[in-house]
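Missing here: one protein chain of the complex. Every other protein chain is in place.
Chain naming follows the written order as A and B, and within any one chain the residues start at number 1.
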Amino acid sequence: MRIQRNPQLNSNGELIHLLSTEGLSKNMLTHMLDTAANFVSVSSRDVKKVPLLRGKSVFNLFFENSTRTRTTFDIAATRLSADVINLDIAKSSASKGESLLDTIDNLAAMAADIFVVRHGDSGAPYLIAQHVAPHVHVVNAGDGRHAHPTQALLDMYTIRHFKGDFTNLSVAIVGDVLHSRVARSNIHALTTLGCPDVRVVGPKTLVPQDFSHLGVRVCHDMAEGLRDVDVVITLRLQNERMSGALLPSAQEFFKSYGLTTQRMQLAKPDAIVMHPGPINRGVEISSEVVDGPQAVILSQVTFGIAVRMAVMSIVASHEA
Amino acid sequence: MRIQRNPQLNSNGELIHLLSTEGLSKNMLTHMLDTAANFVSVSSRDVKKVPLLRGKSVFNLFFENSTRTRTTFDIAATRLSADVINLDIAKSSASKGESLLDTIDNLAAMAADIFVVRHGDSGAPYLIAQHVAPHVHVVNAGDGRHAHPTQALLDMYTIRHFKGDFTNLSVAIVGDVLHSRVARSNIHALTTLGCPDVRVVGPKTLVPQDFSHLGVRVCHDMAEGLRDVDVVITLRLQNERMSGALLPSAQEFFKSYGLTTQRMQLAKPDAIVMHPGPINRGVEISSEVVDGPQAVILSQVTFGIAVRMAVMSIVASHEA
Partner (left out) sequence: MRIQRNPQLNSNGELIHLLSTEGLSKNMLTHMLDTAANFVSVSSRDVKKVPLLRGKSVFNLFFENSTRTRTTFDIAATRLSADVINLDIAKSSASKGESLLDTIDNLAAMAADIFVVRHGDSGAPYLIAQHVAPHVHVVNAGDGRHAHPTQALLDMYTIRHFKGDFTNLSVAIVGDVLHSRVARSNIHALTTLGCPDVRVVGPKTLVPQDFSHLGVRVCHDMAEGLRDVDVVITLRLQNERMSGALLPSAQEFFKSYGLTTQRMQLAKPDAIVMHPGPINRGVEISSEVVDGPQAVILSQVTFGIAVRMAVMSIVASHEA
């Protein structure tokens, strides 16, 4: 009888699915970043392709729309020479009232190798991973408020690229932490990789005190949150929340928590500014900062392709 | 002057289009199943590709939405190394009031090799096949209530795979036979392949008596329909019909004609259960049967890829 705590690993401790950064070891995260480093150069070559997943079928299953994230996985899989099937299930009548697992069984029967899954419900990719055959792999492309592990890995890659090491860093995650799967996945990755000072910064409605259980410092004041940090990760303020009860208005938010050039002077002089995109200029971040020398937002996008190539090539090389 | 009765065949009797199982010989159907057998292994290989249609352009023309069926053709063509263009014309403004044949002429002028056509109107793929140039091929992916020949072929493949031969079989097709192109195509294929006992089973509103003209037995009682059969093909009950005048309700239908474990005891002990998908659990079939040992529904899906690869490679190898 095989006991397996972490559904992301096989009995040899190898990664077979990427569902969350939570529960992955420092070695495993580092292995993914190291593998991604090899793929960064592929996208700058004249012929941007390697034959690693040739003849494999990658299904992009987006139960929640995200053209941008889907595109990054499409490109990553294509540069690995895989065949990609894009299914925007949110828009299509693909499921026709069918259950999630019936849909998965059906697509798996077409000989799928990797399912890239975006779903509005937290945990949906876990359900799928536990259901599929041993040679099929699941990559979580964002589930509910739970996790967005490839975004966290590309953020870690970006931090390591610009800062070299995590063990002396102060990192501030600013904005709507409560509803953010990006924030959760980044917190787990940063603490696992040895970052000693992670701060979550925002109003009490969006950054509740109990986040401190995750080993981070809760700050409701930007001065406290940004002081002497090496890295600022700004979160996107979802449009649908701006008019809700949690926030007075976008203008009001920017006044109190928008990342401006002035506020960036609280951080270390060589601090970098990150954002998962798409950016709301003038809401969570000023245009001056976005276009300024400390922003590494487009590097995140570039590294994101390499990280997704790494993740897919790693999981595809193991069996459950 | 060339006289050509069957628009699916050229003057040498070779298949140039697949429009219907009706009018194809037993030899032709068997040839397609034999060819598919060669392709089943391709999808279980490490590199799931063969170069048979490399550099060919396959256009998936879906005038009626069906993400699932389109996906199976997309995968089949991609595994044959073809270039695939997916056109969901139902959703797009592609036609802009243009006539069907003007749209076809236009796409053909882009050097199309195969048109895979799903259309709400019975006969549309025939119209297209009669219109295109000799080197262009049409595969019917479902037209109105008329025909769905690749579904019928994958059903035949599945039956032959599990039962070996057609000449001693009893097959029941259960449900909304009246509106089902799957039922029509299966009836033609089964009778041509020598199946001596084909029964169509359902309420009088959905299984009219005149189906007996097709050489099948009409049964309005499940006990009579299922008794000692080797194969049960359950049809999907279209949602839009459930609240119509033809049926009291989904619950009512299930009570009278739903395929349950209990009813399956009327069939032979080794009978198989098939369904074209997507399944309405608890409407035309119980979850227990779907997930039980007699269901071969996912095998149908797997064989469906191989059958579509076979059909496309066969038609592409002949000229009109």
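Note that in this section contacts are C-beta pairs under 8 Å (C-beta built on N, C-alpha and C of every residue); 3 or more make two chains touch, one makes a residue touch a chain.
Please read these numbers as outputs of a predicted model, since none were measured by experiment.
Engineer: Using the touch definition from the top, which of A:A37, A:I75, A:L214 or A:L266 touches the missing chain?
Structural biologist: A:I75
Engineer: Kindly state which of the options B:S11, B:S44, B:N106 or B:S212 is in contact with the chain not pictured.
Structural biologist: If we include the chain that is not displayed, B:N106 is the one touching it.
Engineer: Please identify, in ascending order, the residues of chain A that touch the omitted chain?
Structural biologist: 43-49, 65, 67-68, 71-72, 74-75, 78-79, 239, 277-281, 298-299, 301-302, 304-305
Engineer: Tell me which stretches of chain B touch the chain missing from the display.
Structural biologist: Missing-chain contacts on chain B: residues 54-57, 83, 85, 87, 89, 92-99, 102-103, 105-111.
In the analysis below, only the chains that are shown with their structure count from here on.
Engineer: With centres defined as the mean C-alpha position, give me the chain A-chain B separation in Å.
Structural biologist: About 41 Å, centre to centre.
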